[in-house]
Each structure stands twice: as structure tokens, then as C-alpha cells.
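The complex appears here without one of its protein chains, the remainder shown in place.
Each chain carries a letter (A, B, C, D and E) given by its place in the written order, and its residues are counted from 1.
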Amino acid sequence: MSPIVADGLGLLGFGMGTVFVFLILLIFATSIMSTIVNKYFPEAAPVPAKKRSQPSQGADPQLLKVLAAAVKEHKARQK
Amino acid sequence: MSPIVADGLGLLGFGMGTVFVFLILLIFATSIMSTIVNKYFPEAAPVPAKKRSQPSQGADPQLLKVLAAAVKEHKARQK
Amino acid sequence: MSPIVADGLGLLGFGMGTVFVFLILLIFATSIMSTIVNKYFPEAAPVPAKKRSQPSQGADPQLLKVLAAAVKEHKARQK
Amino acid sequence: METLLNFWHDSGIYQLEPGQFAMMIVAFGMLYLAIKKGFEPLLLLPIAVGTLMVNIPGAGLGWSAAEQAIRTGGADVLEQFRTLLGLAANADIATMLDAYHHAETPIYKQAVMLGKTLGFENGMLYTFYSMTIASGVAPLLIFMGVGAMTDFGPLLANPKTLLLGAAAQFGIFGTVIGAVLMTHYGITDFSAMQAAAIGIIGGADGPTSIFIASKLAPELLGAIAVAAYSYMALVPMIQPPIMKLFTTAEERKIKMEQLRTVSKLEKILFPLAVLVLVAFILPSAAPLLGMFCFGNLMKESGVVERLSDTAQNALINVVTIFLGLSVGYKMSSDAFLNWETIAIIVLGLVAFCVGTAAGVLMAKAMNLFLKTPINPLIGSAGVSAVPMAARVSNKVGLEYNPQNFLLMHAMGPNVAGVIGSAVAAGVMLSYFG
Amino acid sequence: METLLNFWHDSGIYQLEPGQFAMMIVAFGMLYLAIKKGFEPLLLLPIAVGTLMVNIPGAGLGWSAAEQAIRTGGADVLEQFRTLLGLAANADIATMLDAYHHAETPIYKQAVMLGKTLGFENGMLYTFYSMTIASGVAPLLIFMGVGAMTDFGPLLANPKTLLLGAAAQFGIFGTVIGAVLMTHYGITDFSAMQAAAIGIIGGADGPTSIFIASKLAPELLGAIAVAAYSYMALVPMIQPPIMKLFTTAEERKIKMEQLRTVSKLEKILFPLAVLVLVAFILPSAAPLLGMFCFGNLMKESGVVERLSDTAQNALINVVTIFLGLSVGYKMSSDAFLNWETIAIIVLGLVAFCVGTAAGVLMAKAMNLFLKTPINPLIGSAGVSAVPMAARVSNKVGLEYNPQNFLLMHAMGPNVAGVIGSAVAAGVMLSYFG
Partner (left out) sequence: METLLNFWHDSGIYQLEPGQFAMMIVAFGMLYLAIKKGFEPLLLLPIAVGTLMVNIPGAGLGWSAAEQAIRTGGADVLEQFRTLLGLAANADIATMLDAYHHAETPIYKQAVMLGKTLGFENGMLYTFYSMTIASGVAPLLIFMGVGAMTDFGPLLANPKTLLLGAAAQFGIFGTVIGAVLMTHYGITDFSAMQAAAIGIIGGADGPTSIFIASKLAPELLGAIAVAAYSYMALVPMIQPPIMKLFTTAEERKIKMEQLRTVSKLEKILFPLAVLVLVAFILPSAAPLLGMFCFGNLMKESGVVERLSDTAQNALINVVTIFLGLSVGYKMSSDAFLNWETIAIIVLGLVAFCVGTAAGVLMAKAMNLFLKTPINPLIGSAGVSAVPMAARVSNKVGLEYNPQNFLLMHAMGPNVAGVIGSAVAAGVMLSYFG
């Protein structure tokens, strides 16, 4: 077997081996993580994070200003 | 007094001294500048500059409609 | 004639010469290109491309995208 | 009259070499594919323009300061380069250029520095290439942006699809074997590092291909990048026949149940889990996967939206412009117009086919063990090419069962393929490092 | 079998040192604070990921080309480094690394260059650190962006609140004294420059802290940056007790009259006035305050809105991403896990407390001379931490008088604090320059 073929087979073995080992470990890690999260932190954690992007009720005047500016810029760009 | 303590005291003296001298001079400079501006250039200068960012007079009903629709859709998408 | 004046005249000659040669060739190239395009590819190519930037009646999707981005950014900044 | 003659000698037509002309045709072909056919235009268009630019005769946009000095310098300049390159005093310019291009790294770097010290300048594309690709920065930043655009939700809902992303990497290593055998039988003359760089095309991941090629085989970077992006664009044509070949109509109709919702916290923890695994198992994959996870964490954490936004837009766009032009630097005629390029194109196609088949077969193999079977059509998405490959899975699935929407299910192996090929890239860096 | 062993030796688990593991825990702690507690996430999240990355065993993301060469180079490479570093021919790698890390600047720079010439490469985080922090560019660009976001209107309406911003800088210099005394009594071993760099934490200004630390004590940069941003996030918890300690309930109820409107021209002239004062009095503050004033002038002039917009968004975001990752480069275990870090954290807390108290007391002192008294609660805003500190003033004020809105009044000392700590930074550069 010429050395380059040996290199190729080595890469194949180590490569696919590592890829599978890595991703199988990741399956385990992910599954364990998900189990723990869903058992001990069920939807509690995400709530405060979500709040940030919730649309505020009512018309926000500052929001309208931003929108107006956006429309202006958009039209300017379209010209 | 060890040299490092001397350095510390030197920094304290020069530091707070310079900070106060600088900011006191800035108070004077600012006050004089404001007095001159308000006496000799009262609101004349800012007007043309302001115009750029002033929202144009008259509510464009179509624009507002577009905006309202946009906001509505945006909020719908966020859900 | 001093060497610098010679340089100046050389630049003038070569410069204006090249500029005119280049732009005249560009006139020919452009004219030929336009003739061919309008004869063999008349408006066939541009249609799908144009659609992207044409302001469609009613709700403009690009506008909505800009608006959505603006709203998102505005909220991010408000935090 | 003499000056007029000089001017004519300076002009492009006089200096044009046939190879440069051919490369211009290649560039126009790429432009046609990018603009008219929509082949990955974000990369192919800048690459094509870079190719045009680097082949402009006499403009020297791709010359380093050293090449500039050797080509245009006076006798004393040439003297210094001959000494540095260890050449005889009567070596001509062609010999010097050859010696410079094939010099060992220390000599090569000293030559570039000597050129700059003597007042010559790096050409524009050489500068861009050094800053973006040679430094490795551009592919990493693109990976960060891609991370900030990736949703691991479908993968987290069904983590066993990670296996499909693993299997599809067989395309990479199978191609390496192919390249190695071609050399073994004397068809080409690839080194092991070149074979590895070619194989990574099968990862269906542009930035990873460029990153690995720049480290292992920069001389092939142009062909590898063009092949990688072209095949990524061709996924909708390459994959369906193979998917059908290896599946029965019955299998293609397998209906998959809806994915569970994934909580925010899981999405935050996932990139961290990947990063920790990288740290413990494959440190050489740390740059690529580290930046990828960083981008994803910025997105999922929800607390740095302005950074995540910038990573997905302004920054990735800027980097893409420079990356594309810089690839053009490697598209000179002598680097591109040879049999290696043909071999790379053939091998790249093989890589895609093998990867697709491996993904599909892996799904079928998994079905032997699983209670709820998975539709093997989503296996092909494991090659990555996000989200094109997942859409292909969905489309082929709909052909056989109009009620079966596979898109979300295919997104799992699809993003798993990104991780998988980054891991494969890490293995290669570790193997040759 | 041998190669399998090699692979295991290359893996992260085999190479993991306890310090690296501990730093990973630190990184996860920062992530928790950033994501869950909202502690300055724009910086702490990238810093945490940078910390994770730099502590990946064997990945070398924080190694310069020289360190890469010394750690992985062959005998001839090591030979060259031993000569450059002036070591005996039998010096081992640990000795060489130690000599390299503690080499004088010229030798250090020549070592990095030698590494690159020999074909080794700087690690990703080392590259980012060199480009953004060591060059000083990133903190300056952030200062420009902050300038473009700052409204000096409240300060211009009531310029005497500049004095509050001056007084709060006592936190900086008081902490320097603290650090110096700790060394004097043998508790720590800080040099004068290190003491100065630690003191600047009291300026409550992240980019200024990083800028000064990179010039005066780069070895402490990680701890200083983390302390500075953490305490800035803790302002709402640190300040109120101190504000209450030094004020009477009566004082906290002092109502302040509405601020006059400030004309556009005043706002345009103010950054220019600051710049001229810097030029005449403290040139060493020119980079920081120059870029700050430039940003503010872009905003207020109203004629370059697209530049001002970019400075506030795309540019500052890009720089923040790189700055955060780059700080991570200084978060290696040997730089962070020692008593100095504990001392820095304690001193940083002292700095914030002293600065807060000094601002409040200054306000009370001013009331002895002023006809219209000011509410001493706005004095605490002088530490900067814009706009958090001003909001704290407002909140505490509302507790005692629900009709008294101090926010706008506190914005004056708040932005004055930014100028004040930049001036203090200039003094330090001038003192040690």
C-alpha cells in the first residue's frame, strides 16, 4: 500500500470515527440536557427572555417616528 | 514614604487637580458659549438644521394606513 | 523645452488621447451591445429581475421588511 | 513614436496571454450561472469579478510586492531577490518568479517583506486575500453569521437525526479515497493534503471548504471554492435521482409526526454543549465551531440582538464581498486551467452523490432499530447546503405524499450536516497539523 | 495503535489542565450573569465565549505565532528561539515560554515575527486582540459610537453639574491609593501602573478601562474588564444604600426646576469646546475624548446622519463583537486565577462606592453656595455608567417624592462623568508616558 493510500484510509477511519463519536456524544448530551431542562426548568426560563420582544400595547409615538423615518429612507433608496 | 505610595499620592493630586481644573474650565467655556449663542444667535442657527429631521407637516393618510398595516402584520408575525 | 513642460505636454497628449479613444470605443461597444440586446433579447431577460424592485401596488413586501426591521431595531434600542 | 510604442506595450491587448483570455471566459460563465441561473450568486458573482480582475494583463492586482518587484524592478532590485532566493546572478525573471512561487515559507515571507521594504506594493486582490482568507478570518466570520441565522430547534426536537448528519460526511472521506486512488493510479498527482482539501467539497459547506483549502492546499483554493459553491447550487438537480435510487416508493411516503416545541433554554444550552464537546474531544475544530456556536448563542440568548443582527447582516455581507473577490486571486490561468481542476470537479460531484446516498442509507439503517420510522428522504439533507437540501427532501416527499411536509424534519439533519462537516474539517487539521 | 494514541494525546480531555477547567466554570458564570441576570450582556457574553475559547486545551486560539512555534516546532525552530531569547541550548519548552512571555518589548516583537517568518500562525484570538485592543482602535471606535449616542443637552442646560462628574472621579484615584497601600503593606504586589489601571474601574466606563489597561497593565486586562462591566451592571444595587447613607430624607426630596431648552448651535459647539480644551490642557486625553467629541459632533451637526447612524450601529456592533472576544484572550487561567484578581474585584467595588459617595457629597457641598439647591441624589450619577446611574438617581428620588423626576437632571452629571473619567485616563497616560 503506497503511503498516500495509507493516508487516505487513515483519514477515512479517523474522520468517520471522530464524526460519529462526536455526534453520538452530542446526541447523548443533548438528550440529557433536554430531559433536565424540561423536568426542572419547564418553560420558566424562556418567559423573561420572550418578554423583551413582546409588542407593547397601544400606539407607541416613538415607534411611529421610527417607522416614518424608515419609510422615508426606503423611498429615498427606491429612487 | 515608599516610592509606590508617592506615585499613588502624586496621581491622586495631579489627577483630581486636572479633572477639576479641566471641568471647571469647561463650565466657564460652556457658560460663555451659551450666553453668546443665546444672545447673538437665538434659535436662528438651529432652524435650518432642525428642518431636516422634523416630521413633515400634515399627516399623510395613506402613509399612516401603510404603517398601521405594517405594524399589524409585524405584530402578527411576532406571535 | 524644459523636461517638466515636456512631461506636461506628454500627459496632455496621451491623457486626452486615451480618454477619447477609450470613451469612443465604449460608445461603439455600448451601441452594438444595445442593438444586439434589443434585437435578440427584447425585454425577456429583464422582466423577472425587475419584479424584485418594482413597487407593487398595495402592500410592498420590501417596505414591510424594512418596517419590520425598523420596529425590531427600535425596540432593541429602547431596552 | 517610442513613447507611443511604450504605451502599446503597456496596453492589455499586447500583453494578453491565451490563458488569461480563457479565464475571462470562465468568469463570464460564472456570471451567467450566478445572475441568470441563480447559482449561489452571493459568492459566485464576486468570485467571477475577482477572476476577471486578476486576469487583467499587466494590472498586477494579484501580485504581491515581491512579484511586483521581480516583474518591474531594476537591476539592483533583481540582484537582491536573486540573493534571497539563492539563484545564480544570471537567472532570468521567469526563473525568479518560479523560485519565488515555490519557495519555502520563511523565504516566501521574507521575499514579500523585501518587496515592501523596497517600496513596491501588494496588488489589491493579494491584499484582500491576505487579510481575509490567508488569515482565516473571513470564513470564521461567515461561520459566525451562519450560526446567528441557524435554528437548532428541529434538531433538538429530534436529536437522533444528528446521525444522518454524521453519515453524510462519508461523502467527504469517500472523496478523499477517490482522490488518493487517482494519484495512486497515476491519473493525477495530488498530495494527501490536497486530497483532503478536495474531499471537503463533499461537506457542501462553502466557508468550510475555503477555510480548509487555505490551510491545506491554497494552490487549489480557486477550483475548490468554485466547485463547492456550484454543487451547492446544483443540489436540487443532483440529489433527487440518488434519493429515489436508494428508497422504495413506500419508504418515501413514511409520514413523520409533528416535532415537539423546544424551549428557549434548550436552544441556549445547545451551542454551549457543542462548544464543550469540541473543547474536550476535537480542539482543532475550535475556530470553526467556536465561531459558529458563538453566533448561535448570540441569536438564542436574546439579550444581544444588536450584535446578532450585525453578525447576520452588515458584517457577513462585508466579509462576503471581500471573500468572493479574494477567491478570485486564486483564479489565475496557471492555477485553474489544468487537469487537476477537471479532477476536482469530477470528484466534487462524486462527493455530493456519495454523501447524499450515505445519508439516505443511514436513515434506512436507523429504521431497522427505531419504533417510529423516519422518512429516509430526510437523510439526504445531512450533506448540509442549508436550507436547499432540506427543501429538496420536502419537495421529493410531497411528490409521493402531498400531505407529508418533511421540511422541518429535514432541517434537523441539515444543520447536523454543518456540525458534521466542521468536525470533519477539524479532523483534517488535526491529522496534518 | 500508535496513531490512536496520538489522537488521544491530541484530544482536549487528555490535555485539559485544572486551571482551564476552572476558567470554563468562570465563563459559564459570566454567561449566566449576562443572559439570565442581564449584566451588560453586549460585552459579557462575547467575553465569556472568548474565555471558553482561549481555554480550550491544545487549540492554541490565544497563542501568538511565537508561542505556536515554541510549543509545536521542531529542534531547529526551537534552536532559533533559544538564540533570540538568550537561553542555553538545553532550555526546555517551559523555560522558553516563560522567557518569551516576560521578554522586553523588542525581543517579544522579534519573537512573534520570527514565528511568522517560520510559517507559524497567530491564533484567532491573538489576532483579534492585536487588531482591536493592542492597537487601541476598538475602544476608540466604541467611544466614537458612544459620543454619537450622547445628548449633552441636560449638561448644557445646567453646566455646574460638571462638578459632580469631577468629584465622582475621586473613586478612581482613591482606589489607586487603595491598591498602592495594599502593595505597601505587602498584601499584593501591584506596580504603580497596575494600581492606576485598576483605579480606572472606578470610572464606570468599560471602553476607557480596557483602553487604559491595554496601555498600562495588559496582564491584568481580563480581570479589569470583567470587574468594570460587572460593577456597571451592579450599579442599581451598589449605589442606593450609599446614596441614602450620605443624604437626609429632606435632601432627597429637593425638587429641581425644569431644565431650559438648549439650542442646536450650543450642542454643536460643545464637543468642539471640549476638544479645544483637551488640545490646550491635556493632549494625552486626545485619542479618547477626540473620538468621543467626533462622534457627538457627527450626531449634533445633523448634516452627516448616515455616518452618525453607522457609528451608532453597524460599526459599534462589529467592534463590540471583536472587543469582547479579544478580552477573552486575556482570560487564561494563569492570568486570572490568582489573588490579584480577588484584590481587583474588591478594589473595584471600593472604587464604585467611593465615587458614588464623592458625587453625593460634592452635591451637598455645592448646596452650601448655591441659591437654588440641587438634589444630592443626582451626585451619584457622576460615576457615569450611562444611563444606568441616572436612572438610579431618578428611582431613589421617586421613592421620597413621587412628583420629582430627576432623570434629566441626573443625565448632566452622568455624561459629565464620562468626560471626567476620560480626563482621568489622560492624566494617567501623561503621568506614566
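Here, a residue touches a chain if its C-beta (ideal position, glycine included) is under 8 Å from a C-beta of that chain, and two chains touch if they have at least 3 such contacts.
Just so you know, these numbers come straight off a predicted model, no measurement behind them.
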item: Which of E:Val304, E:Val346 or E:Leu398 contacts the chain that the document leaves out; value: E:Val304
item: Residue of E:Thr72, E:Ser130, E:Ser191 or E:Ser284 touching the missing chain in the full complex; value: E:Ser284
item: Touch residues of subunit E, complete complex, unshown partner; value: 104-106, 109-110, 135-137, 140, 144, 268, 272, 275-276, 278-284, 286-287, 290, 293-294, 297-298, 301-304, 306-307, 309-311, 314-315, 430
item: Residues from subunit C at the interface with the omitted partner, ascending; value: 2-5, 7-12, 14-16, 18-27, 29-31, 33-34, 37-38, 41-43, 45-46, 49-50, 52-53
item: Touching residues (missing chain, whole complex) on subunit D; value: 7, 10-13, 15-16, 24, 28, 31, 34-35, 38, 41-42, 45-46, 49, 52-53, 55-59, 61, 116-119, 121, 124, 127, 313-314, 317-318, 320-321, 325
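In the analysis below, only the chains that are shown with their structure count from here on.
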item: Self-contact between copies subunit D and subunit E, residue sets same or different by half; value: different
item: Chain centre separation in whole Å, for subunit E relative to subunit B (CA means); value: 22
item: For subunit D, residues contacting two or more additional chains; value: 268, 281-282, 301-303, 305-306, 309
item: Overlap residues in subunit A, where contacts from two or more other chains coincide; value: 10, 14, 18, 45, 49, 52-53, 63, 67, 71
